[in-house]
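A quick write-up on the structure given underneath.
Apart from one protein chain that is not included, each protein chain of the complex appears where it belongs.
Let's turn to chain A:
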Amino acid sequence: MPILLEMKNIHKVYPNGTAANRGVDLTVHEGEIHALVGENGAGKSTLMKILFGLEAPTDGTIEYKGQTVTFDGPRDAIKQGMGMVHQHFMLAPSLTVSENIVLGDEPKKGVFSMFRDRAKEFKEVEHLISTYGLKVNMQAKVESIPVGQKQRVEILKVLYRGAKLIILDEPTAVLTPQETDELFDSIKALVSQGHTIIFITHKLREVMQISNRITVLRAGKSIATLLTQETNQEEISRLMVGRDVLFRVDKIPAEPKDVVLAVRDLGALDDKGTLALKGVSFTIRGGEVLGIAGVEGNGQTELVEVITGLRKATTGEVRYQDKDLLAASVAEIRRMKVGHVPEDRQTAGASLTSSIAENLILDHYRNPDFKWGPFINKKKVKQFAKVMMDTFDVRAQNEETMAGALSGGNLQKVVVARELSKNPLLLIASQPTRGVDIGAIEFIHREIIKRRDGGAAVMVVSAELSEVMALSDRIIVLYDGEIVALLDNTPDLTEQEIGYYMLGIKKQELEATR
């Protein structure tokens, strides 16, 4: 196949001295699906920003269709036939699908092209939809369609602008297994029509499933480009991390003890005031991990917030050992040895403009052990922070480093360190490894299992089905604020099976979930 794009020896040094790319070579053939993999901070994002004209490289050349090109901005890149589908959708929710697709480039008619040509717009969008088999109702408002279809709208948007080379940035992060399959069908259809795909991801299974070739980035350098047929997941992950990686979480069978948390008939409203939790009941015993699966936005956030005291319940009861958690304040609940790794570490989990030490002492700054008269004992804080950073392998200059300067993985380790430092009896971990590199994922998973084996009750909420399945002993599936399934995590339980419950296609009888 002819070479479509060649990025040679790309370097990017930011003004503050960070070297994000330190010699990256990327060659993409026409008509292939090229996977770009690497840990967070490996330089994938910078490389794509450079390709798309959002950043200028410090050094290196880009050849596209055999010509050296420089892009001053995304506009130039789009004109040349590139398109990027961002991980976070950039759509106007109140407009219809077809309006979103043509937005900024609407067909015009009349004198001086003063009027929008709706008929032509519909014809062109319809043509696109049928050509590529990206099924979506073009008259529907974007806010009312599911995530998988929103993504199709994003793809149609770049196709409408004539993109031949399409960059997909972590496209499966928000999709259910079924939606992922459909996306892969669409990608194959695009390739058969002569398009070229760059697929950014960290999910190696998907890489193996869909790509033709793979380029691995590590620490700002391109480490290798491999043919997918000639490699395997182990090799790729070794190249990504620089060492061997455990894929499975090693764990012994759970030994459940007494019930630690009992939730009965719990109801709660979301921020908009609609009922987000509709009579949820379950129990967690000490020494077991209960996984909460579900497409995001089906009540998981509200469930965690109610249990941790951050949100009021409208009905039901939450008993923790012999205490009523619904009557307790956030501070009281935290003092009762309830650890909570919040889903969004950037806003709730950490203060980015505070030091690592200040983030770590959140539960301890009033503790007499950490005080010296009325003052916080700085020496003690420093000592504590150092021990925590060592134990949890937080890599930073020292404990005075700003939390905001840490990578996602290191910041999450700070959060996990803080929540585990009080030896929780109940640990609630929401999206514990979102946006975290493989090394840190391994570490955090092992810590969670260690706590389970130590007798703690653990609740894991994750949008990554593979994570829920790797960690949990039992799994409940939330759909539209209700528990639609309670499953034992046996080896013959499949992602597909859970996927049907997540999409609301299947539902267990109510009795079974109690």
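Keep in mind that, in the parts below, contacts are C-beta pairs under 8 Å (C-beta built on N, C-alpha and C of every residue); 3 or more make two chains touch, one makes a residue touch a chain; residues count from 1.
We take it that contacts and distances are computed from a predicted model.
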Among "Alpha-ketoacid dehydrogenase subunit beta", "ABC transporter permease", "histidine kinase" or "Lipoprotein", UniProt-listed name of the chain not shown: "ABC transporter permease"
Selected residue (touches chain absent from view) among A:N9, A:Q80, A:S281 or A:S354: A:S354
Among A:L54, A:V69, A:V241 or A:L486, residue touching the chain not depicted: A:L54
Full-complex contact with the absent chain, from A:A92, A:A119 or A:V330: A:V330
Sites on chain A contacted by the missing partner chain, in the whole complex: 40, 44-45, 48-49, 52, 54, 84, 86-88, 169-170, 200, 308-310, 329-335, 340, 342, 347-355, 358, 361-363, 365-366, 371, 374-376, 378, 400-402, 435
